[in-house]
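Comments concern the structure below.
A protein chain is absent from this complex, but the other protein chains hold their places.
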Amino acid sequence: MSQALPDLLLEALIRAALIEDLGPSGDITTRLVIPPATRYRAKMNAREAGVVSGMQVAAIAFRLVDPTLTVTLHHPDGSACAPGDVLMEIEGLAASILSAEQVALNFAGSLSGIATLTAAYVAEIKGSPTRITCTRKTTPGLHLVEKAAIQNGGGFNHRFGLGDAILIKDNHIAAAGGIRPALEAACAGASHMMKIEVEVDTWTQLAELLEIRGADAVLLDNMDTPTLQQAVALVAGRLITEASGNMALSRIAEVAATGVNYISAGALTHSARTLDLGLDF
Amino acid sequence: MSQALPDLLLEALIRAALIEDLGPSGDITTRLVIPPATRYRAKMNAREAGVVSGMQVAAIAFRLVDPTLTVTLHHPDGSACAPGDVLMEIEGLAASILSAEQVALNFAGSLSGIATLTAAYVAEIKGSPTRITCTRKTTPGLHLVEKAAIQNGGGFNHRFGLGDAILIKDNHIAAAGGIRPALEAACAGASHMMKIEVEVDTWTQLAELLEIRGADAVLLDNMDTPTLQQAVALVAGRLITEASGNMALSRIAEVAATGVNYISAGALTHSARTLDLGLDF
Amino acid sequence: MSQALPDLLLEALIRAALIEDLGPSGDITTRLVIPPATRYRAKMNAREAGVVSGMQVAAIAFRLVDPTLTVTLHHPDGSACAPGDVLMEIEGLAASILSAEQVALNFAGSLSGIATLTAAYVAEIKGSPTRITCTRKTTPGLHLVEKAAIQNGGGFNHRFGLGDAILIKDNHIAAAGGIRPALEAACAGASHMMKIEVEVDTWTQLAELLEIRGADAVLLDNMDTPTLQQAVALVAGRLITEASGNMALSRIAEVAATGVNYISAGALTHSARTLDLGLDF
Amino acid sequence: MSQALPDLLLEALIRAALIEDLGPSGDITTRLVIPPATRYRAKMNAREAGVVSGMQVAAIAFRLVDPTLTVTLHHPDGSACAPGDVLMEIEGLAASILSAEQVALNFAGSLSGIATLTAAYVAEIKGSPTRITCTRKTTPGLHLVEKAAIQNGGGFNHRFGLGDAILIKDNHIAAAGGIRPALEAACAGASHMMKIEVEVDTWTQLAELLEIRGADAVLLDNMDTPTLQQAVALVAGRLITEASGNMALSRIAEVAATGVNYISAGALTHSARTLDLGLDF
Amino acid sequence: MSQALPDLLLEALIRAALIEDLGPSGDITTRLVIPPATRYRAKMNAREAGVVSGMQVAAIAFRLVDPTLTVTLHHPDGSACAPGDVLMEIEGLAASILSAEQVALNFAGSLSGIATLTAAYVAEIKGSPTRITCTRKTTPGLHLVEKAAIQNGGGFNHRFGLGDAILIKDNHIAAAGGIRPALEAACAGASHMMKIEVEVDTWTQLAELLEIRGADAVLLDNMDTPTLQQAVALVAGRLITEASGNMALSRIAEVAATGVNYISAGALTHSARTLDLGLDF
Partner (left out) sequence: MSQALPDLLLEALIRAALIEDLGPSGDITTRLVIPPATRYRAKMNAREAGVVSGMQVAAIAFRLVDPTLTVTLHHPDGSACAPGDVLMEIEGLAASILSAEQVALNFAGSLSGIATLTAAYVAEIKGSPTRITCTRKTTPGLHLVEKAAIQNGGGFNHRFGLGDAILIKDNHIAAAGGIRPALEAACAGASHMMKIEVEVDTWTQLAELLEIRGADAVLLDNMDTPTLQQAVALVAGRLITEASGNMALSRIAEVAATGVNYISAGALTHSARTLDLGLDF
């Protein structure tokens, strides 16, 4: 049962987004037009079905603009929503709510979109032990919240960046002079708390990898499903297996049927459609 | 003929994205596996056709990681690319190129996606004086580069945020007690260098607006095409007209045929698909 | 009826000013000399008449140094004050009040000085529809609060910076090869939410400008009053008119009498005298 | 012979001022109107006589916007200028020069104004050993450059903030229960590298102070000139003497004639008029 | 009786340390393993005797991670602790306490180590008027809190950095061409609120220094005890004397017996052992 990230990790990026949107002088329209004492009870509504993410982020956005706003969360991150569901209510000064509205919605909509697409992948392989995971193809600077959205959708995270796990790819292998020297160099320097995965593109590479100690996982890159199946069989549980490359939703079920442990899809973050959310007053 | 933004405005967000991706300890795989003196001449290639954006951003990313890298730009932001086109070459230490690779690609791919979708909208109405414009439904924190991508695709920007122009929406009208008091309040306080647009949802509202002085533009929200056509005719050039709401690509041509001045589409930023780019060595 | 800016937009600059003044080790005198539990009820007093600005800023300064201080505002930003008026009371730990005192006073004094000078300009043309506006000659980094001080004094803001409106000046005209090409280039690329003003120094330039479409406003630069009068008559309401250059207080009434829409004066921000305020215990 | 501050200490505030002025999208006018390859050789000219300050700051502003600009300094900070003098030349892309122009001028104009007013104070007492010094009434956040401007004008700095020296004022004395307990508390905790000054408002306080050890300097606050003269005589060189309060330029000569060591004037920073500088192309 | 620094001066560095330790995704172990509603009452215990510092810092760390935690301080900074003493109690969500635990302990342990070592130096010369002071050999970036730890241990601070006092060292003397020109240059430019100390390495230098006016203090560098004694006698109270260089704890008593005013030891900050503290639940 996953808990929320500390607000401390999220505030800087949300503050930056608000300042960007408030621009040189804040919400000038609201300042000129809305009577200062006007209060709203606003509802953030889902306008289509999906899986909710970004609620913590949206709540922080409202609080940063005005700590006196009261935010009541009805759908926590990771819950499913139906059209018309009230996800969150915000009560307080109209000017404050309107000033934070778009940033809150932009975050919540795009993160819920990621969670929803992830959930679709997960649903496609319901009952299978295979897990869905993201890649490093995230929106620059929004990595942290997009990784959380993947979890909200029932998926798993891959490494967080270049610094927390080792992934030996084709360029590394070429520069090191082969899988063996690359893997040996990695093992010689890696922390015992850091996992090592090796990307293989061919049958030969996979066979070579299986003869060497030190890897925890193998990334089977851009293989068709029959090849994947053979690869998984060859690995036979000696390494964690991850299938990657063109993992369209339509293909996920057959890939999972190969028994591969993880299916990673960049599409989860770079091609998710924004979930349609709105703020109603 | 548009020039580039000063790097000064872009560096902070690119630096933050790099630090996020480099994580606690930098590119550990490359550090352990690639011989330190290894040099690459890498090519950023288009793997599909589109309109390029994010090249300046990508070049800054490579430079921030290593000022000794040589970056040669072949396709400037705003140019069209075909599959296989070399957009940019980067020459220098392999470790530096690999450390910046993903951030550069994530920026360039997503921004080129926005430029490409914008270009598709623009192409749909080729020859028409109607202009395509974005909305405020941008990725939080990436506002600046996404607005540039819209321009690269041949589109126009809307206001940049809440602080640089006045857009009186339904909530403002309701709180102020009608279009007239809202518009009068805006005019009473607005800078003479700030434009005022009023959103109208109904025929009655439009008629009311046309009787009042002070607005520069009218946002015709969520109207079907015949209604739009009547509205544009009614306005008769007295205000800049903008059509918004459900402006799917398939519908753009008929909307433009109404003679509306601007068509704004949130989809340009929130629903663009990443353009497939790759770095090859 | 103007509302306050969100504190979010102001806190970073106030925090930086406090940290600058607190220096390497905080208020060492107070720390060594004042018994820790000492409490004050301090009054911020006006020592001369004027228009108050910077009260919100001062209140944030006290709160940032010590959130347990109680700040009671008696004169909101934009109100007039007489000598001896209590503008604000602050109650709480003496050490906290003394640590924030000078920064709060420096902000409030200089911003009230701007508001007071603006009010003097506004008073000079009482009853006239002409409006007083500031320029971009603001204190670097304090732009936001100085623009608010202008409003507090009854003036209007000009564009906020280089990025929110188009002002075509002599250099632009020279580089573009004339007013027409300059204005056409601006119109071809400008957002429909961005206004365009053109600076003219001569009668010929003004005549040329009036023959071209696309400008919203004309800046009549460094003209004597009779010339201004003729220029305003020539424009005849087709463009917003702004008079600029040597707009000393003594000359404002006669300039306004020309019927010009706006008078802009750099002096409002770069030459305002600090209003004398003090903190008494 | 004073050297420049390291750029490192100045860049953050100059960068912030540039980003503030460039606003959401940079210099849009220049971007749309000026042909990209246009180059300028611009001259920063003095339009009136004074003492120059802010040249280092202005040079950094141009470099931060575009490191390829060539800046040639003709009048270093601290030198006198006559109307028409060329202070600095900047050569390079027109777009870059125009983007930094106003921030560079705003800094240089206001800092040269402070240096010029300081030089007027210093000139008033030419030949006297008395020194002119500033106070803590500086522009929030611009403390560092304003202190340098004071030096450029021939003045001396007071303490830099609350943390680098001890100044026991009326409130401290009241809270501590008298000058003696206040001074003893300060001496008991102060670093041996930190000076201690005590503010006295009355003759009794001064007499009391002179009987106690530990102070380095005495601030003679708000005294008329005859009283100051008596006070300086009474101190008789045992403490550094500083006269403060209503130190208008017209009064400086007679105050210096009392033999006081330092005359401090808040007016140097809070009431200096901007020196008229311009950028010509 | 010294009061605490304002939290404002400490929060940025504590926040940075927390974000560093929370890493890309926060406390993943706690998030996955600990039931979300679990609450703790944790005690920070001393596991050895010493002098406490860093309690304010630790309390801020807990608050930054979770403002709803209740922190009760039992041993204020500067108090002595015995093994087993409860220094602080923290009550609230287990996840929050565990997320801040290590940063709080790392700060408190290392700062208490500095305070404890300082107290040992102070105890060594109990009853002597000689004071113990730190140097500039502090941990980069932690200067502020380490200086406070010195005070908590009963020591005194030296200058805070290069900018708040003048210390003329061997290189300055060599470059200026002797003590006299160096000191005269310093006096000619120094603020009257800034002290001047001169480092001397030899008897000749000391004699030269005593013939010149303008210094407040002399740093007697790397002298053996008999030489120090002679030097102190020669100075005869005309300057503050400071002994520096190899001031090991074992030697402090005999150095103090020379009557020197200050003994400065880099070891206080660069060689203090962490005090053993733990958090128990």
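Labels A, B, C, D and E are assigned to the chains in the order they are written; within every chain, residues are numbered from 1.
One rule holds in what follows: a residue touches a chain if its C-beta (ideal position, glycine included) is under 8 Å from a C-beta of that chain, and two chains touch if they have at least 3 such contacts.
The model shown is predicted, which means the values in this text are computed figures rather than measured ones.
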Chains shown that the absent chain touches, full complex: A, B, C, D, E
Checked against the full complex, the residue among D:Arg15, D:Arg31 or D:Lys147 that touches the missing chain is D:Lys147
Tell me which residue among E:Arg47, E:His74 or E:His270 touches the hidden chain in the full complex. E:His270
Of E:Phe62, E:Phe107 or E:Tyr121, the residue in touch with the unshown chain: E:Phe107
Just to verify: which one of E:Leu8, E:Ile114, E:Ala182 or E:Val260 makes contact with the chain not shown? E:Ala182
Tell me where the left-out chain touches chain E, residue by residue. 13-14, 16-17, 20-35, 38, 40, 94, 98-99, 102-103, 105-107, 109-110, 136-144, 160-169, 171-172, 174-176, 182, 185-186, 188-190, 194, 270-271, 273-274, 281
List the chain D residues touching the unshown chain? 1-3, 5-6, 8-9, 143-144, 147, 157, 160-161, 163-164
Footprint left on chain B by the chain that the document does not show: 15, 18-19, 22-26, 30-32, 34-36, 64-66, 95-96, 99
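Heads up, the rule we're going with is that only the chains that are shown with their structure count from here on.
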Name, by label, each chain that touches both members of the pair chain B and chain D. A, C, E
Go ahead and align chain B to its copy chain E using Cα positions, then give the rotation in degrees, nearest 5. 180
Counting C-beta pairs in contact, which chain pair has more, A-D or A-E? A-E
If you list every residue number at the chain D and chain E contact, are more than half found on both copies (same) or fewer than half (different)? same
Separation of mean Cα positions, chain C and chain A [Å, integer]: 44
What are the residues of chain A that contact at least two other chains? 20, 22-26, 30-32, 34-35, 99, 143-144, 160-161, 163-164
